[in-house]
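Handing you this structure, nothing more for now.
Complex shown without one protein chain; remaining protein chains in place.
== subunit A ==
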Amino acid sequence: MGNSKKIVLAEDNSVLSLLLKFRLEKEGYELLIAIDGKQAIELIEEHKPELILTDIMMPFVSGLEVISHVRNKLNLQTPIIVFSSAGQEEIVLKAFDLGATDFMSKPLSPHELVIRVKRLLI
């Protein structure tokens, strides 16, 4: 576990977080779970993860603010995958403008997520 790559997952749906944690830990990654954007920023600053997975709509601090903080305040180039729901296409474009690396629309396939994570963390 000591050498495993760290991933911060910011997601307010507890059961989805749990599922993705289980799935990605099975692949050998270390998952740090945040239930909102504020917690995600704290985890990113503390742990400097290799990858960030973030939902767009979250309480207190949104996914867009997380991306902006990572890119503009912390000046980190950590890859960021954004989760969006149907009807959030414009927000996804904003996320890319702010520096998101990739996006997945919900309902998402955990299997596909693993493939994308692996591709980004080669």
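Basically, a residue touches a chain if its C-beta (ideal position, glycine included) is under 8 Å from a C-beta of that chain, and two chains touch if they have at least 3 such contacts; residues count from 1.
In the analysis below, contacts and distances are computed from a predicted model.
Choosing from "Na(+)/H(+) antiporter subunit C", "Xylose transport system permease protein XylH", "HEAT repeat domain-containing protein" or "STAS domain-containing protein", the protein name stored in UniProt for the chain missing from the display reads "HEAT repeat domain-containing protein". Touch with the chain that is not drawn comes from one residue among A:K48, A:K73 or A:K106, which is A:K106. One chain of the complex is left out; on subunit A, the residues touching it are 13-16, 18-19, 22-23, 26, 86, 106-112.
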